[in-house]
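Supplied in structure tokens, the structure appears directly below.
Heads up, one of the protein chains got dropped from this complex, but the rest are sitting where they should.
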Amino acid sequence: MTDETKKKVEDKIVGLVKEYAGKKRFKPIDIVKEMEKEFASEGLTKDDIKAALKEIMDEEKLVYGYAGGSFLALPENQ
Amino acid sequence: MGKKHQTPLLDELKKGKWISFVREIERAAEKSERTEDLLGQVEESYRDKVNHWKHGGMAGVKSYGAGMVGRFSEFPDKYPGIKECHSMRIIPSAGFFYNSDFLRKLADISEKYAGGLLNFHGATGNIQVLGMSQAEAEDVFQAVAELGFDLGGSGSDLRTPSCCAGQARCEFANYDTMKICHDLTEEYLDELHRPAFNYKFKLKFSGCANDCVASAARSDLAFIGTWKDKIKINQDEVKNYVKKLNVQKYVLDKCPTKCMWFEGEKLVIDDENCVKCMHCINVLPKALRSGDEKGASILIGAKAPLVTGPRMGMMLVPFYDINEDAKNDYEWLKGLISNMWEFWDEYGVSRERIGELIGRVGLNTFLEGIGLEPIPEMVGHPRSNPFIKFTEDED
Partner (left out) sequence: MAEEIKKKRLTDIGPHDYNDYLSPMIKKNYGKWAFHEILDPGTMVHVAENGDKLYTVRMGSPRLVSGSFVRDICDIADKYCGGHLRFTTRNNVEFLIEDEKNVEPLKKDLEKMGYNVGGIGNIIANIVHTQGWIHCHTSASDASGVVKSVMDELYEYFVEDKLPSKTRIAFACCLNMCGSVSSSDIAIVGTHRKPPRIDAERLRNLCEIPSTIAACPTNSIRPDTVDGKPGVKVNEETCVFCGSCYTVCPAMPIANAENDGLSIWVGGKVSNARTKPTFSKLAIPFIPNDPPRWPGVVDAIKTILNAYKEGAEPGERVGEWIERIGWSRFFKITGFPFTKYHIDDFRLAETTMNYSSHTRL
């Protein structure tokens, strides 16, 4: 996965969470499945998507939330 | 100096012979002042008969989606010390073996940055440090990491695997529970720290059918030690036991398959009919030992009641040759687990444990999905109803 595609995946994920903030709680597993479909044409695997997600977390663009199950949240909403 | 809060109800629980948790909270409060407020709030619960924790709100350390559970007081003004009272889960040393040097340092950390209270261990087997605020979490994490310890699982992820004392101190162990527990924790560290499952997934390892870690009742994948060949019999020791114990009544008659009997003074076992239940070995440990071809049975799907009722683990793999697979870095097992997780990812829904998924789609669909063949060991008995769905794929 090039840095460029990784960036694209990251932006897409963060964008989705922002867009649906307060309406839908994205579970990491759903995001990974969604992105797998979205970027299938670029040959990205589940592990690539997970790596992108890890980077998002490392940079604290998103954080994990928990309510009976884990979900992705914006840091400012926590 | 008097106590910050009067606790007449809790004080009742300092009496009696059994070690008192109230006394422990008080001792923690002597070192970590905030914990006085915990005493105050718990006393209030004892008065009101209801808990006073607020639901909601998060706690965590950077980049991990697991390892901390957030807890907030319902009355932050009255009990400011426990306004935030989060707990941190730390992966234990396999088999729960420690030394005093590590434990002392951990006690110091818990008093310096948290409420001075610990759990040895949580129900999943983590060490838990209780009573820290979000602002302190990173410090606790780093202090613990400097001691060479990492955070455990929580949320929709692989929960911290756990195991019995196994070969370190038990003659019954049929495989090295601590090694495989440690190795797989290391292998799946990312799955522990970064929740990406439908729900929790647990791995537990017991060295024999006594199942001291209760794996068959609470882990999605339970490893229970067993053996393929004959039980080893020391006939002289059998004779010694016969002198002091009614071996017929308490051992032979209790054997679930009645596969043992005496021929004269000689104990005979029909090993082909033995189900490796451990009863005879438990009662006659000096006379009987498990065989040499050792491994583990793998049971799948155990869980607590929520959401759709409790389940026991059910037989999936009667004999897994751990020693052989360990030589190949657990290649076979990792393949099996990966297939399972793929299937669960694909067909499971949110908060559905793998046992519930199997219940919903049927064992056959699951077996096809993970590439295992149906075998008679998996069932208590074959079907007794005639609603067979014949399919086209017969050979």
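Descriptive notes on the structure:
All chains are identified by letter, namely A and B, in their written order; residue positions are counted from 1 within each chain.
Operating definition for what follows: a residue touches a chain if its C-beta (ideal position, glycine included) is under 8 Å from a C-beta of that chain, and two chains touch if they have at least 3 such contacts.
Owing to the predicted nature of the structure, the values given are computational and were not obtained by experimental measurement.
The omitted chain makes contact with just one of the residues B:Gly116, B:Pro195, B:Gly348 or B:Gly369: B:Gly116. If you put the hidden chain back, the residue from B:Phe75, B:Phe319 or B:Trp332 that touches it is B:Phe319.
Mapped onto chain A, contacts with the missing chain fall at residues 22, 24-25, 67-69.
The criterion applied here is as follows: only the chains that are shown with their structure count from here on.
Averaged Cα coordinates give chain A a centre that lies 30 Å from the centre of chain B. Listing the residues of chain B that touch chain A in their complex gives 56-58, 60, 62-66, 70, 154-157, 190, 194-199, 345, 350-351.
Across the complex, chain A meets chain B through its residues 27-30, 32-33, 50, 53-54, 57-58, 60, 63-70, 73, 78.
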